[in-house]
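Of the protein chains in this complex, all but one are displayed in their positions.
After this line comes chain A, so read on.
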Amino acid sequence: MRAQFVISEIWIGLRRNLTMTIAVITTVAISLALFGGGLLINSQVSEMRKFWDERISITIYLCNDLSPNKECEENGPATKDDTNKLEADLKAMPEVSDVQYVTAEEAWTDFQERFANNKAMVDATQEGDLPANFRVQLQDPTKYEQVQDSVQGRAGVDSISNDKNVLDQFFGLLDGLKWAALTVAFIQLAAAALLIGNTIRLSAYSRRRETGIMRLVGASNFYIQLPFLLEGAIAGLIGGIFASGFIVAANYFLLSRIQSWFNFDTQLGAGSLLYVIGVSMILGILLCTVASFLTLRRYLRV
């Protein structure tokens, strides 16, 4: 096998169909970038999920005068007795690791601090609007529902919230984004495969004289097909290189920003970034090579 011969044939083939080659590379790059973006979001979401599942906490709001809850209205605000009993019961639960009582005053101070940059919101609220609550840390965060169920509806308990509900909305958004990216990616990949097929067909047509002679003098099928397959593979590779640029940019501009907004300590490592790039590249090269191969079987008689 003579490498120089094969390489020059590939170069000629790619240059001869320059416009088609550019179209192929662009389509492959976009589809792989979207595909890689989808993968990236996916691993980011699962990373964040893991992070938050470990830290999930429950907040139990106690009844106060303003609670709209029907039971609270009937029984009035939580009494000292209710509060003490609840705290004791919570501490007795094996799932619970820590219980912290937050008084209405503390909740108010905390609220003011947290929304210091939103003055209108602070002004519209006054002390006493915020109920006292328990912040419950869990031993095993996956069992938050059991704790939730056991205190739900008890005397003095208004409502229970956990971070999971809030986060699930956010994760839901990211999941939607991921599926949108992957769907578009697959449509684009299909288009890329067709484009490659067409390019290789043109290439095979413009080189039919050479391939005819090669066949006649007994060149092996592999040797005849190799330049075309490599032509496809190289287009895929170049597309993949562009795509990895997009992926790195997406990781830096999008995901890193999201993390700094939310103060998540879930920066994706270089390892998972490389993994995403690697998978996208391999997909691109494989797709192009297989598309070339299938085209050749139809258009290059061997």
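The rule is short, and it goes like this: a residue touches a chain if its C-beta (ideal position, glycine included) is under 8 Å from a C-beta of that chain, and two chains touch if they have at least 3 such contacts; residues count from 1.
Assume contacts and distances are computed from a predicted model.
Enquirer: Any idea which of "Imidazole glycerol phosphate synthase subunit HisF", "Glutamyl-tRNA(Gln) amidotransferase subunit A", "Cell division ATP-binding protein FtsE" or "Cytochrome bo(3) ubiquinol oxidase subunit 4" UniProt assigns to the chain that's been left out?
Expert: So, among "Imidazole glycerol phosphate synthase subunit HisF", "Glutamyl-tRNA(Gln) amidotransferase subunit A", "Cell division ATP-binding protein FtsE" or "Cytochrome bo(3) ubiquinol oxidase subunit 4", the name matching the hidden chain's UniProt entry is "Cell division ATP-binding protein FtsE".
Enquirer: Going by the contact rule already stated, which one of A:Gly212, A:Gly245 or A:Gly269 would touch the omitted chain in the full complex?
Expert: Checking the options A:Gly212, A:Gly245 or A:Gly269, the one contacting the hidden chain is A:Gly212.
Enquirer: Just checking the interface: what residues of chain A touch the absent partner chain?
Expert: Where chain A meets the chain not shown: residues 1-2, 5, 209-210, 212-221, 223-224.
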